[in-house]
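All protein chains of the complex are present and in place, except for one that has been dropped.
Which chain is which? They are A and B, in the order written, and residues in each are numbered from 1.
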Amino acid sequence: MSYVNAFIVGGLICVLGQLLMDGTKLNPAQVLVIFVTAGVVLTALGIYEPLVRFGGAGATIPLPGFGYSLAKGVFKGVDEKGFLGIFTGGVEATSGGITAAVVFGYLMAVFFNPKSKS
Amino acid sequence: MTRRLQTNEKKNYQKLVENTAPKPNYFTNCIWAFVVGGIICIIGQFVHNMIENNLGLTHLEATNATILVMIFLGAALTGLGVYDRIGKKAGAGSIVPITGFANSVVSPAMEYKREGFIFGVAARMFILAGPVLVYGITSSVIVGIIYYLLK
């Protein structure tokens, strides 16, 4: 069941992104910014959490899931460290992803060259 | 008077272009986005289940580890020159998942390698992904401040 849920939730979030790109003048980078911010806000409002429970990876793998991790981390940080947690919580919770992006990104760029399109 | 006429003319032209420009095929694009985005999430779910069941991590830890793996996959497929081909068909289906985030980091890093490893690769790496971090982190801090004050 978890696979079906992940497929549906993840698929639908991507369709939303597609509609935003095709229907408006937004480019991919703008859509990603909107999605990550929406993830933060929806998590803060308590809307994204049920979606994660239902969809599993379908909700955490798309970019709003990154916003979800940020917001969850901030809440946890504030609960544990008070004011300081506002600044440490978000990146702490997402540090793995950010570090992975930096390191893998760098390594891939060292090893591979872009290919021309045809 | 002439200036107003000109802006009118401009507006009319913009409208003409908007109405006559070939439209993207919403239906096929959405199906592709749905299927590819869904499949990427299924792979994510599979990775998650494997990690949670075999490595004895908590659910949250497994989620983080999954994101790590997915970023690696996205980065590797970009390096191999496969990801842009998926993206040509899938659109948002491969842009919105975290693998697309990895793609947006690796692709400029590779592209600008010829300008050197510091100002090329390292500096350009986040031209597309940087905004995501800036807005994501900033909005999370705003949310954190509100949460702190309400508590």
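The definition used in the following text is that a contact is a pair of C-beta atoms (placed from the backbone, for glycine too) under 8 Å apart; a residue touches a chain by one contact, two chains touch by 3 or more.
Quick note on the criterion: contacts and distances are computed from a predicted model.
Comparing "Stage V sporulation protein AD", "ABC transporter ATP-binding protein", "Phenol hydroxylase subunit P4" or "Serine/threonine protein kinase" against the UniProt entry of the hidden chain yields the protein name "Stage V sporulation protein AD". For the chain missing from the display, the contacting residue among B:I39, B:A65 or B:I86 is B:I86, taking the whole complex into account. Residues of chain A in touch with the missing chain: 21, 25, 28, 114-118.
Interface residues of chain B with the unshown chain, by the touch rule above, are 9-10, 13-14, 16-17, 20-24, 29, 78, 81, 83-88, 90-91, 94-95, 100, 103-104, 106-108, 110-112, 114, 128.
The rule is simple: only the chains that are shown with their structure count from here on.
In the complex of the two chains, the chain A residues touching chain B come out as 2-3, 6-23, 28-29, 31-33, 35-37, 39-41, 43-44, 55-58, 60-63, 65-67, 69-71, 73-75, 77-78, 82-83, 85-87, 89-91, 93, 96-98, 100-102, 104-115, 117. If you check the complex, the residues on chain B that touch chain A are 23-24, 26, 29-30, 32-42, 44-49, 63-68, 70-72, 75-76, 78-81, 84, 90-93, 95-102, 104-107, 109-111, 113, 117, 121-122, 125, 128-129, 131-133, 135-137, 139-141, 143-148, 151.
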